[in-house]
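Shown here: the complex without one of its protein chains, the others still in place.
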Amino acid sequence: MQSIDVRNMLNAIITLTTDFGLKDPYVAEMKAVILGINPDAKIVDISHNIEKFNIRMGAYVLAAAAQHFPKNTIHLAVVDPGVGTKRKAILIETEKAYFVGPDNGILALAAEKQGLKRVHKLSNRKFMLPEISATFHGRDIFAPAAAFLSKGVSPSEFGPVIRRIVKPKFAEVTRKNNILIGEVIHVDDFGNIITNITSKDLEELRLKLAKNVKLKLKDAWLKVRLCSAYAEAKAKTPIGIIGSHDFLEISINMGNAAEIFQVKTGDKVTVYRY
Amino acid sequence: MQSIDVRNMLNAIITLTTDFGLKDPYVAEMKAVILGINPDAKIVDISHNIEKFNIRMGAYVLAAAAQHFPKNTIHLAVVDPGVGTKRKAILIETEKAYFVGPDNGILALAAEKQGLKRVHKLSNRKFMLPEISATFHGRDIFAPAAAFLSKGVSPSEFGPVIRRIVKPKFAEVTRKNNILIGEVIHVDDFGNIITNITSKDLEELRLKLAKNVKLKLKDAWLKVRLCSAYAEAKAKTPIGIIGSHDFLEISINMGNAAEIFQVKTGDKVTVYRY
Partner (left out) sequence: MQSIDVRNMLNAIITLTTDFGLKDPYVAEMKAVILGINPDAKIVDISHNIEKFNIRMGAYVLAAAAQHFPKNTIHLAVVDPGVGTKRKAILIETEKAYFVGPDNGILALAAEKQGLKRVHKLSNRKFMLPEISATFHGRDIFAPAAAFLSKGVSPSEFGPVIRRIVKPKFAEVTRKNNILIGEVIHVDDFGNIITNITSKDLEELRLKLAKNVKLKLKDAWLKVRLCSAYAEAKAKTPIGIIGSHDFLEISINMGNAAEIFQVKTGDKVTVYRY
């Protein structure tokens, strides 16, 4: 039996994460569709500046932000190079929230972090716009789904349960003796280089705050101190820091680390204890 | 007799379209003025990244987004190179919505699409800020007008009806035998080249999905397939697509068509049937 839906529909929050940029009408069209269906929806932008077609970056940014939103928030994410093909449209229920978007990995990282409960395929035409373009499912399928969900439509009404979803391909951190091998998962607007190496990974190497570590970052060798605040380091000196999302970041106080070391998402990072 | 205004004032949506960019205080000043007059207004950004002074681009973006908003939405648009001169400030009523801004063409495309009903000159000082700068009518005249309108002030109270408005200069599509001549009206953030040629224009040339067409795009000759989804084409191959706003777009799956063909707004596009 389907459990009764006890969401409080007042103040339903719908977040948006896309690679649409902020110049075009596209983001506003999605908001227009949402507000047409649920005038009381509170829409919060996470980011519309995900790199075009970069599903991994979208997955990372969504996962970083989603964990801070209140219970029952609906997260709508569209980085969708496969729009108009047979990739599925899905709705994920987690212990805490809802995720709506294409089944290409963009939702999986955030959803798994929150405890995945059930996934529905979006197939019920009743909850889509009457005309569906082949190029803009964000507006025609995902925005209406999020809006109807925010009005209390039960997830099971959107379509059948499916068992498997696509996951974004992030490298796992590997450890060999005194070495951790990971990769750059995001470069932020400050130029901070965010890796997939967590504080737990560093602890297993008995690396902790105030220690120096040796790093290979793409082609450059660095020796950095593990700090807890950017300003602990001298200006223009690279440091290692456990950032606000519990990942190892390579930063330069008052400078742009990614520019200086010419690093981008996907580049390899090796940490040595010595 | 003036018809009674039966707008439902709860959840009044006010959209904003400007060329102000997102770095400066200007957009927030407009929002501050609106919320000072109507604390319940729901403000939705359409775009603040219209190219500086590019009225045609503003008109296109506003028209593309406006059609999706609910009835009685108030659209405020400010791309206003003539601010402080004798260009008029206007309020347009359409069958569906309201448009507020300078009379320079920025509003006309969207308003005509919705069925133009009446145009008022904004001349009543009661609905402007007490002090009016010569450089920022967005804040001092248009924002208060939109806010008072959202509170239920009747359009006729803002000023006299006027008969003529300025229209943006878009080329008409012309047809000669087996040739359509149009122009680029927008280049989006993905590099999709959006032309003013509609699906109806193509049908008149008996061009339809899955057909190949020959195109001249600025100086380049192309043969493209008319597709319905970006991902139907091989990566990096140019295609023709009827986009989500019913215009012919030239796109490159997973690539930036405008960069590759060095095309910008206003460039000529010719379509040949062969």
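Should a chain be cited, it is by its letter among A and B, assigned in written order, with residues numbered from 1 in that chain.
Basically, a contact is a pair of C-beta atoms (placed from the backbone, for glycine too) under 8 Å apart; a residue touches a chain by one contact, two chains touch by 3 or more.
From a predicted model like this one, the values you see are computed outputs, not experimental measurements.
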Of A:T15, A:T195 or A:T270, the one touching the omitted chain in the full complex: A:T15
Hidden partner chain, touching residue among A:V61, A:I92 or A:L129: A:V61
Where the missing chain touches chain A, by residue: 10-11, 13, 15, 22, 42, 44-50, 61-62, 64-65, 68-70, 73, 186, 188-190, 228-232, 241, 243-244, 253-254
Touching residues on chain B - with respect to the absent chain: 20-29, 31-33, 35-36, 39-40, 43, 52-53, 81-85, 133-136, 139-140
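Going forward, only the chains that are shown with their structure count from here on.
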Centroid distance [mean C-alpha coordinates] between chain B and chain A, Å: 31
